[in-house]
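A single protein chain has been omitted from the complex, and every remaining protein chain is retained in its original position.
As written, the chain order gives the labels A, B and C, with residue 1 at the start of each chain.
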Amino acid sequence: MPTNPSVPNPYLPTPMRVLRAYFESTDRTLKTLELSFENLADKIAFFKKFNPGQFCQLSVFGKGESPLGVASAAWEGDFVRFTVQRMGSVTKALHELKPGDTLGMRGPLGNGFPLADWKGKNLVIIGGGCAFSTLYALTKHVQHPQNRPDFGQLTVIYGARSSGLCMYKHDIQSWYQRDDMEIHQAIDVPEENWDHHVGYVPDVVRQIAPSPDNAVAIVCGPPIMTKFTLPALVSLGFPPEAIFTSLEKRMKCGLGKCGRCNIGSKYICKDGPVFSLAELNALPADI
Amino acid sequence: MTDHKPKIAFFQCHWCLYAPEDQEWVDRRLPDNIRLIKVPCTGRIDPLFVLNAVQGGAEGVVISGCLPEKCHYKEGNLAARRQLQEFSSFMDYIGYDEARLRFVWLDLQDRGRIQRELADFENQLQQLGSAEALAARQPLEEGGAHE
Amino acid sequence: MSELEQKIRSEAERLLKEGLVDVVIAFRKEDAPLRPQPAFFTHPEDLENLTYNGLCANNLANYLTRYPRETRIGMLVRGCENRSVNALIVEKQHSRENLYLIGIPCTGIIDWRKVIALTGEDILGYEDTDSTLIVRARHQTFRLPRQELLHPSCQRCVHPNPLSADILLGEALPEGDPTLIRARVESFEALSREERTAFFRQEAERCIRCYACREACPMCYCEECFVDHNTPRWTESGTTPAGTHAWHIIRAFHQTGRCTSCGACERACPMDIQMTYLTDKLGKDMWDYYQFAAGMDDKTQPPFAAFTMDDKKHFQAGGKLS
Partner (left out) sequence: MKYLLPKNELYSRLARWSAEYSILAPQKVGEYSEFLPFTAQSELCLQEPHNTRYPAKALFFPQSETILKYNRISGQLESAAPESQKRIVFGIRPCDAKAVTLLDTVFAEGDNQDPFWLARRAETFLIGLGCHEPCATCFCTSTESGPFHTEGLDALLTDLGEVFFVETLSERVEALFSELSPAEAAQQEIALAVQAAAEKSLPKVFELDGIKEKLDRVFDKEIWAELSQSCLGCGICTFLCPTCFCFDLVDEAQRGTRVRNWDTCMYRVYSLEASAHNPRPTRRERTRQRLMHKYSYWWEHAGKLGCTGCGRCVRYCPVGLDIRAMIKKASAYESEAQHAN
């Protein structure tokens, strides 16, 4: 019997302000927003819970909410970064925001990456398109000198349709100079002045053939990429327990109540969005 | 009652050939109680637009379009007439007074007519009194209303 | 089994066996009391489940738009269903050549709610005869006068016979009284403005926005309905008065010149909301102004699509119909 009616309203967003807003891609479909907290208490509460791989519901009042993966690591500063692809009515409104504008945010939501389980392991991070944003957060997290010793080798494979659609260009360019990680970038079709890989992500993964020894692979990308990358990893010898992916589905509450992201016995928002392939295989094909 | 300025939603086809001074008046000197909504053609006016205005608290709706043979898109206004006319009689059927919807089909020659029509319509709405029954939504305040 | 049911079955069997159609859309025996279900027969051996009686309540034309136009469909049609099929053909939702309409002169659809109000739900069996519905309930057998059990739309039906069926099973019935449907609209028109508003609100505000009226209607086949549209959102989303009013006003209005008065919307409504008085008004206006009735043939465009320059003589200076 429920007894405690004085719980906070979990649908109430925390007020945020746009700190920086800039386009990521040359076609202007991807825009990065960096948001700062209006209230100190909200900031403390957020970073207490935050873990890469989690997402937030961003609110543009009058338009609605949209779930977006966090694209920054906690050590980067007192802000939260999101990269938004313009798709529907809310993401369009998010694209229209300018520095100084206010908006709402609920989160962090979901489970995030199981970093504690990955201690001491080699990480193979494979991303495609704008879904790379949460993997960017993961990479940034691992790169921090305090966290880096917790993990073994770090390999990042990032594919985009074209060089114009590659996100976080400046930063990723600097990764080539780092000696604590390997970075591979790929685009779908050849372009002039592109001296990295060309081809689809699953093929690039096969070509690079990361070792499955003491490693976990994390795959985030469009459904079609994920669909073909997972078997590629299996064929390289990664067991289903060592392959992780992040799912997305239409979401509203983000709390496992509204029912929308239900898939079999799980709610993606609450039990995910990060699942191992082993967990996924146990779920019905309802995505 | 008579000093009450009824709220009017005023849909204007943007190809409507008003006399320049009329258009100037519409664009710049429209009284506060009249809200102008420009549409590319009266054929663009979905009955939903009219309903939305009514539910949002408009006490009257004016639709101004071109004469039958003068539609920029040849027959947009012909389609609009059949639909909107029927919509107004349908709204009347469920209780919303037909007299709160007015159509003005006009032309360059009708110098000053839009001002006269609006004044006359305002007068008519004042006679009719308030229209609460179907204005089911609270009127909008700036920034979104607090109920 | 009634003679009519047997005839339908034989015809359906012939169509399937001779490969004249890919599917026969008709009704099958019920799972829940008094509720025969729409059914889709593709194999002659499945036809033993086919049933037909006055409790078959759905407008089967509703399923037409689920099939590609190339699918050859055999469909059971009553007067209203035939008109719906015609209206759909006018709107190019299927091609007449790929349809085989098995026509049945319709004696009216029995409202199951009226029946169980009298007999209770514990029904062992029933028989639908010309004038009486015989219901065997657990404790008692009821003989109910059929006419009184009919759904209101059927009591007012004007054209019970299919107009363009490929085969007519059974004797054509006399046409209905066209003044009944008009009389209802006129009596509503005669009410005061306050009474009309009150009635509209009383009905519309019970709505739970389940959209059964939309889904049951053959003419509501839009891929995206105006209430589902969200860029921009034109109506309130919830069961607030603004939301339910908008739904009922615009849903009905979208049926102008398209509604065939089959009453499927009212039969589907879980909250017993009256809504045919709205569409019937629009139908009456279309007849009065444009001498048009929906679905009477499969060629004539409805008035909203058939505007002409000559219309100007219809309209007065103020833009009202004269």
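A few notes on this one:
Rule of thumb we're sticking to: contacts are C-beta pairs under 8 Å (C-beta built on N, C-alpha and C of every residue); 3 or more make two chains touch, one makes a residue touch a chain.
Keep in mind that this is a model prediction, so the values were computed, not measured.
From the options A:M87, A:V189 or A:A278, the residue with contact to the chain not on display is A:M87. Of the candidate positions C:R35, C:R143 or C:R193, contact with the hidden chain is made by C:R35. Within chain C, the residues in touch with the undisplayed chain are 30-33, 35-40, 57-58, 62-63, 113, 117, 120-123, 206, 208-212, 214-216, 224, 228, 233, 236-240, 243, 267-268, 270-272.
Residues of chain A that touch the chain left out of view are 1-13, 15, 59, 61-65, 87-88, 91, 102, 104, 223, 249-250, 252-253, 255-260, 262, 264-265, 284-287.
One rule holds in what follows: only the chains that are shown with their structure count from here on.
Chain-to-chain contact here is organised linearly: an open path runs through the chains from one end to the other. We define each chain's centre as the mean of its Cα atoms; on that basis chain A and chain C are separated by 50 Å. Per-chain CA centroids place chain B at a distance of 35 Å from chain C. Chain A and chain B have Cα centroids lying 49 Å from one another. Residues of chain B touching chain C in their complex: 46-49, 51-52, 55, 63, 68-69, 75, 78-79, 81-83, 85-87, 89-91, 93-97, 102-105, 133-134, 136-137. Considering their complex, residues 230-232 of chain C touch chain A.
Only residues 88-89 of chain A touch chain C when the two sit together in their complex.
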